[in-house]
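Of the protein chains in this complex, all but one are displayed in their positions.
Chain lettering (A and B) follows the sequence in which the chains are written, and residue indices restart at 1 in each chain.
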Amino acid sequence: MGIITIDKIDHLFWLGRYTERVHTTLKYFLKGTDRMIDADPEYYAEFCKKIGIVNVYGSKEKFLQTYPFDESDPNSIITNLNRAYDNAIVMRDYIGTETMAYIQLALDDIKMAERGNSQSADLILVIDHLLAFWGCVNDMIDNEQIRNIIKLGQGIERLDLYLSLGNPSYEIIRVYRRMKQFLLKSKLRYDENVIYTIDNMISGSDFNYQSVKNLLRNLITE
Amino acid sequence: MFFPEDTARQSVEDVQIEISNCDKYCITYDNFKNKKFYGLIEKPHNRFDVNISGIATSGIDIYEKYTNNPFEFSLLKAQTELTMPGELMTEYHKKLELDTFSGPYYKALYIMNTLPDTFKYTPGVTEVHESAENALALGQGVCQDFAHIMISLLRMEGIPARYVVGMMLGEGSSHAWVEVLCNGYWYGFDPTNRKLVNDEYIRVSCGRDSNDCSVIKGSFYGIVTQKQSETVTVEEI
Partner (left out) sequence: MNQIIKKSETINKLLSRYGVKFGIYKNGTFKEQLFPFDPIPRVIKHDEFLFLEKGLTQRVDALNCFLLDIYSNKQIVKDGIIPEEFIYSAKGFLPPCDGVVPPKKIYSHISGIDLVQSKDDNWYILEDNLRVPSGASYPMISRELQRRSAPDAFSSNSVIDNRNYADLLKEVMDYVNTGGINVILSPGRYNAAFFEHSYLAEMTGAVLTTGKDIVCENDNLYYIDYNGKKQRVGAVYRRISDEYLDPMTFNEESVIGIPHIFEAYKKGNVALLNAPGNGIADDKGIYYFVPKMIKYYLGEDAVLMNAPTYLPFYEEDMNYVLSNFDKLVIKDVAEAGGYGVIFGNSLTKEKKAEFIDLLKSQPRRFIAQEVIDFYDLDILDEKGNQVPRKADLRAFVLSNGKTKVWPSGLTRFSRDPDSFIVNSSQGGGFKDTWVLSR
């Protein structure tokens, strides 16, 4: 047990990425909805631009209804959660039914939130269950490499999103350093030059986010 | 991939197998005692060639003795998906009035001699594994279809018959014919050429129908368009 194949690495890695994408974009979405209440009703356009998706929504109402809940929207939160589920279900024997249940619960939450009448409040449950999922990954998966590949995916996704969203550089550096630890422990093949270059870039006081983003794309060579 | 094996009719020597990108393969036999080799190439490649050559002595005997294998006997009497008669085959069978001939040999001979009168040789009309019924409906086809129709008719008579893939003297592609169990011996009939199988024929594989006998089978991972070509050369020495 615990033999890891290329396919399985792929699923674990993307399980990490998609759960993180849901987590961070949802948090950012909740902040954004607050802003759209009175301060800036048109903020959704900027939101789309920042996270790098096409603004197909046209109105604030449409955005609030579609972006979290519409399974036919390839960029929606639920679509990303479904992708996380797709990667989890094929790894049941590695991550365990108990751990998987939290992805299922997050999916149930998001559907419940769509039907309910206080969507932002209800969506917090999704975050709760994702945190429980990661807790379970830490707690219940004995195989270190499996854990680290999931967390590597999570780390890369978070770094990528933080760079897009323009988070402060100290946060970027922190997330980057954590990701690097998982990269080494995951035993996956990667391009050492990329790490070397990023290390150099971030040691300066000012660095270009877009360049780091571009470099990250070529990090994993597996 | 199948390749010729020693039988009562032929002996095969000096077999050379060359496979591109691959030096490992296994040799195995299927239930009809057809000899084949198989292997795996793990490295990515965009071309795959197999070259087999050898010397065959044919016509050692005119027929092969039946080995009293009840599996073969009953199985080769049963219709398969490809030989299963429909309306047209049933009608054609009735018209032939095969009960006027005594014994499998004469029935087979009559089928072989008359089939080309109703069924024309035209390449490219029928599918790779076309059923006898469909081929007859089209009224034309290739050696495979001739063989399937003949086998279907024989099995309707309760006569065990097998599909044979092999090579004929000259240059071209592989050929197919029929072997019929007559009084304890397998006789070869070639309905496409209206000819009894003789020393011009080298057998590669045999089975219930063309599905059992595909000379080469393979699969790969990847999304590509594939092209396959085959050349058979048989020369007298």
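The working rule: contacts are C-beta pairs under 8 Å (C-beta built on N, C-alpha and C of every residue); 3 or more make two chains touch, one makes a residue touch a chain.
Note that the structure is predicted; figures quoted are calculated from it, not measured.
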Full-assembly contacts of the left-out chain, visible side only, are chains A, B
Of A:Leu30, A:Ala45 or A:Leu105, the residue in touch with the unshown chain: A:Leu105
For chain B, which residues reach the chain that was dropped from this view? 24, 26, 28, 30-31, 38, 40, 42, 70-71, 74-75, 77-79, 208, 212, 214, 217-219, 221
Mind listing the chain A residues that contact the chain we can't see here? 1, 3-9, 86, 89-90, 92-93, 96-97, 100-101, 104-105, 108, 222
